[in-house]
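The complex appears here without one of its protein chains, the remainder shown in place.
Then we have chain A:
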Amino acid sequence: MSAEPTAETLSRPPTTSGEAVAVHGVTRRFGDVVALDDVSLDVGPGEIVGLLGPNGAGKSTLLSLVSGQRRPDTGTVRLFGGDPRDARSRTRLGVTPQETGLPPTLRVGEVADFVGGHFPDPVPTPELLEQFGLTDLARKQTGALSGGQKRRLAIALSLVGRPRVVLLDEPTTGLDVSARQALWDAIRQYHAGGGTVLLTSHYLEEVQALARRVVVIDRGAVRADDSLDAVLRRVALRRVVLTAPADLSTWAGVVRSRPVDGAPPERQELFTPDADVLVRDLVVSDVEFRDLEIRGASLEEAFAEMVAPESTPESTPESSPSIEGAVR
């Protein structure tokens, strides 16, 4: 992290309306599907907030409300105190287009000119392209760009209007490590200059690299809203797989367990915040086990833990409902 939150807050005093983004009691339905259920979220100027959640959790719907593309069924959404559906409120907002959404026949420079032309004081296109290493591609049609180049352009487009808030929807999904690092640096640089960032991701790693504060969304509701460290402690589980005759699901430190699909019943999958402690305990207690495997739990696996059991019937992405239900 290159940014210092205290310095930013000093250099850019809060606006009179306070929050950069204020979402209060918002519900949005699409037919029978409740995409957001009574969601509230405030983002102060200069904050960098990660919206974390599995695919389909409601993250993008929330961003589309903040960017004025949709209206909430109930509740209010405010951008610097204004209604984001009013075009004037959006002059200080930057949004990334989806990578696949660039008009394929237009050239890189033309798209930057077009988007920049909507803002009163845009970054001049040559300067913008230079900053994102796109200068050589200025005359190339966007349809001919690689995935990484499209992402770079998408993020450049979100910053062309010198916004005070940017919404980044899955900014680096599917990029290789170096491309991802370069974009993360650009986002950090923007934030260091006082910008407010609201980004979504279903990768813990990305949120971890950028955000200070993390809001966990699942099935349309906010499940956690806390500092990065606090959320990491809750979702950064280790997955321990081993074969043992004894049922270890109630062992101390095991937050959740399930049998492994297609394996004998002694094969167990345990989720724990600290795999070292668990394994040491098992060894010390002389528990018989073999074929030990340990890796970090995916976010989906971690979410199965965070989601309140009284909500709807189980549908964890990586396991069949029946098995989930049986274990619980």
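Definition applied: a contact is a pair of C-beta atoms (placed from the backbone, for glycine too) under 8 Å apart; a residue touches a chain by one contact, two chains touch by 3 or more; residues count from 1.
Criterion: contacts and distances are computed from a predicted model.
According to its UniProt entry, is the unseen chain "ABC-2 type transporter transmembrane domain-containing protein", "Spore gernimation protein", "Spermidine/putrescine transport system permease protein PotB" or "Acyl-CoA dehydrogenase family protein"?
Looking only at the record, the undisplayed chain corresponds to "ABC-2 type transporter transmembrane domain-containing protein".
Identify the residue among A:E110, A:D225 or A:E266 that touches the chain left out of the display.
Hidden-chain contact among the options goes to A:E110.
Quick one: say which of A:S64, A:S257 or A:T272 touches the chain that got left out.
A:S64
Just to verify: which one of A:S40, A:T76 or A:Q98 makes contact with the chain not shown?
Candidates A:S40, A:T76 or A:Q98; residue touching the omitted chain: A:Q98.
When the complex is taken as a whole, what residues of chain A touch the one chain not shown?
Residues touching the hidden chain, for chain A, are 30, 35, 55-56, 60-61, 64, 67-71, 80-82, 87-93, 95-98, 100-103, 105-106, 110, 114-115, 117-121, 141, 161.
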